[in-house]
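Single-structure report; data block below.
A single protein chain has been omitted from the complex, and every remaining protein chain is retained in its original position.
Chains here go by letter, A and B, matching the order in which they are written, and residues are numbered from 1 within each.
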Amino acid sequence: MMDNTKLRGADLITSILFFLLGVWILFESFKMPLRDSYAGVNSVWYVSPALMPLIIGTAIILLAITIFVHAMKHGGKEALKVLWASGKGKKLLSDANIRYASVLLPLIAMVYMNLTMVDFFLTLVLYLSFTISVFYIDDAKFMRSTFYFYTSEMAILLVISIFKLDVVFASIFIYLLDIIALLMIVALTIWMKLQLRKVPDEKVNRKFRHAMLMTYIAPLVLVPIFRYVLRIPLPVEGGIVNLMSLVYYTLR
Amino acid sequence: MNIVQQFGIFFSNIFSIISSPSLLLILFGSTLMGIIFGALPGLTATLGVALLTTLTYSMSTQAALVALMGIYVGAVYGGSYGSIMLNIPGTASAAATALEGYPMALRGEAGKALGLTTTASALGTIVGMTFVVIFTPLIAALAMQFTSFEFFLLAFFGILISGSISCPDTVQKGWITGFLGLFIAMVGRDQLQVYPRFTLGMMQLESGIEVVPVLIGAFGIPQIIQVLKDRQVTAEPAKIEKIIPSFGTIGRNVKHIVRSALIGVGIGAVPGIGEDIAAWVSYGTAKKSSKHPEKYGTGFEEGIIASEVANNSCIGGAMIPLLSMGIPGSPPAAMLLGALMLHGVAPGPMLEIEQPGFTIGISAILFLASMSMWIVGILLAKQVVKLLKVPPALFMPVVAVLCLIGSYALGLKVFNLYLMIPMGILTYYLTNMGYPIPPLVIGVILGSMADANLRRGLMVSQGSLAPFFTRPVALILLLIIIFTFISNTRIYKRLLAKILRKA
Partner (left out) sequence: MKRILLMLIVLVVALGFVSAQAEVEYPARDITNILVWGAGGGTDTANRLVMAEMAKELGVNVNVNNVTGGVGGSVGMYEAFAKPADGYTLCGLSESVVTAAVQGGFENRMNVWDFFIIGGSPDLVSVTPNAPYNTIAELVEAAKKNPKSIRAGSSAAGSIHHLNLLAFEKGSGAQFNFIPYDSSAASQNAAMTGEVTLVITSVQEQAELLKAGKLRPLGMLIPEDFDFMGKKIPSAFTAYPGLSEYLPLEQQIGFAIRKDAPEAVKAKLQEAFKVAMTTDPIKKFGAERYFTLKGYVGKEANDIFDKLESVFSWTLWDLGAAKVDPKTLGIPR
């Protein structure tokens, strides 16, 4: 939690946001059928689907106001200034921000892009090889350069996804995109390996080896368990998953 | 059937299972599988039972029942592993456990916490089972008193309790996140008139927002961000300590165990609501009635016992309406009903006439499942605690992946994952600004129940509020709610202090 000097300032902002949410809820609720019957159910005010949202919207507005008033009484304005000042001095690409982005960007890229485009196994490896390595080795410079490299790889995938090139690729060779992802993993691994030399920590090579081990072992265990034991169809069953299936059905 | 005969059937059932090596193997295997299911974020008891339904199709009815009850009991208990070790509850029913279990693990008492939940869960299951045997007709009759008004009051009580869960900053912040949760529950088609609310024109939102993506988003993602970004330490690797709690610990908490078990059985018996609500209501009640409410949220054993006893005793409770009326008491019990039908067993009022001794058979299996859960749990806890020695940066990304596939596996919906990430980032910031998250989750769980039942109740009474006062169970619930409300106010506390001083 934030310390108290900044917290009241933040409260001012969140309470305004909550207030706006409450207003929006009320606005939407009034568009709902209030009195007329709908779908064969005779309607009176107490049956209306708007009943509960109206209560919720009102409550959120009232509570937002009390939080706002409480924050104003307890030095909210000054705290807001402190908050503003502390935020102003920071650079966009500060170490702290890169660290935060290193948590979120791979996660977001995985969920919103790779998961529905690239083979599931490769999606996981792409995520894990970056995230485990940079946080386990935990060196600001290493993290920064690897982050830039990873982001540019994701940018390529983004272009592919925006222009729907994956469909074009699939028509050339069904697993072409999977091969591109595979090459990206190789490139990322080589890049990280090269960057390792610049890290002062002497145990770094061993750490990297552990990170790589975890990167491959986790999906190698998880994917077959979910696919063949729990029998859950995966979002994209591309080259690698189908390769596993081939092995599985031959053995069975 | 008299008591002696019932005992006879009970023990002959137990004996027939433990004397068969294959049944024993199924018992232990399915409990272990259940624990793993529960521990993995997103995978729930319902999914586990659904999965085994298909797998046990070709087995005998008894073997299938052993497997199904084993995975059910194991999964409800297994949720506590994630809560204690990572602060990411494996299932919604273990979310209350995280409030006490994780602080304990931070103190290096992960082993103790796991031992406590294991024993509490086993005790809870056994108490629940006892109720199935003795009080089925009585509790079934009571559960039949639950009309829309009572459902609404119960939901309202649960929401009220969310306000009393420890709030790091002002109380209003707890309330507002509770209402935010209720709002999230409003999204989708309403249950009465199928009118789409707040769907923003998205087809996937029509059926509403499910609890699992909210739960994993609200607990899992912020924890991952915190550990990786803020280098927050995870639980201390435990010192060598005893896992099995002493008799003293159990003895000291007999009162809490009994009360929590009663709450669990009661809520389990009410059709349609399950382990998650039982755990929260029990936790909230324990805190309200405790001599040391200030210790809650800091790793207090009472709190763990309250939530873990209740969620496991709920299983027995859920069996009561299932076996006596053919109405499932909780979501996994609904799946169990389907599984029973596949085996040609039709639970309902005629069950005891058509298949005498079936209820006793179930309770015998429940008893054995809780024993095997305890044994597996204690053995497992020792090994699991060792995992804490692995550096967090190595396993947290894997946990992230687990959260992802777990939530995906539940409904095979990528859309749920799309919801999970923004939910996680939102709650990360809310937590940072002193807004508590548990009320939000409770709001999401109870929201549609409160909404549909309030309106349905008013529809039945044609707008009259009289049933709140004329229906006995409703009146009792209402009085409990009013008392809870009053006891929160300052006037009451001052009055109480005055009276105590005089006395």
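In this text, a contact is a pair of C-beta atoms (placed from the backbone, for glycine too) under 8 Å apart; a residue touches a chain by one contact, two chains touch by 3 or more.
None of the values given here were measured: they were computed from a predicted structure.
Colleague: So which of B:S148, B:S307 or B:S363 would be touching the chain we can't see?
Modeller: With B:S148, B:S307 or B:S363 as choices, the missing chain is touched by B:S148.
Colleague: Specify the residue from the set A:L107, A:V204, A:A218 or A:I240 that touches the hidden chain.
Modeller: Checking each option in A:L107, A:V204, A:A218 or A:I240, the one touching the absent chain turns out to be A:I240.
Colleague: Going by the contact rule already stated, which one of B:L336, B:A381, B:V399 or B:I437 would touch the omitted chain in the full complex?
Modeller: B:L336
Colleague: Per the definition of touch given earlier, which of B:L25, B:A346, B:L465 or B:L496 contacts the omitted chain?
Modeller: Per the contact definition at the top, the residue touching the missing chain is B:A346.
Colleague: At which residues does subunit A meet the chain that is not included here?
Modeller: 38-42, 173-175, 178-179, 182, 185-186, 189-190, 193, 212, 231-233, 239-240, 242-243, 245-246, 249
Colleague: Need a quick check: the contact residues on subunit B for the chain that isn't drawn.
Modeller: Missing-chain contacts on subunit B: residues 46-47, 49-50, 53-54, 57-58, 144-148, 189, 191-194, 203-204, 206-208, 210, 271-272, 325-328, 334-339, 341-342, 344, 346-351, 411-413, 452, 456, 459-460.
Here, only the chains that are shown with their structure count from here on.
Colleague: Express in whole angstrom the distance between the two chain centres, defined as the mean CA positions of subunit A and subunit B.
Modeller: 28
Colleague: Across the complex, what residues on subunit B touch subunit A?
Modeller: 51, 168-170, 172-173, 175-176, 179-180, 182-183, 186, 190, 192-195, 197-198, 221, 224-225, 228-229, 391, 393-398, 400-402, 404-405, 408-409, 412, 414, 417-418, 420-421, 425, 430-435, 447, 450-451, 454-455, 458-459, 463
Colleague: Which residues of subunit A touch subunit B once you look at their complex with the stated criterion?
Modeller: Residues 1-2, 7, 10-11, 14, 18, 21, 25, 28, 32-33, 38-39, 41, 43-44, 46-49, 51-53, 56-57, 59-60, 63-64, 66-67, 70, 99-100, 102-104, 107-108, 110-112, 115-116, 124, 127-128, 131-132, 135-136, 138, 210-211, 214, 218-219, 222, 226, 230-233, 235 of subunit A touch subunit B in their complex.
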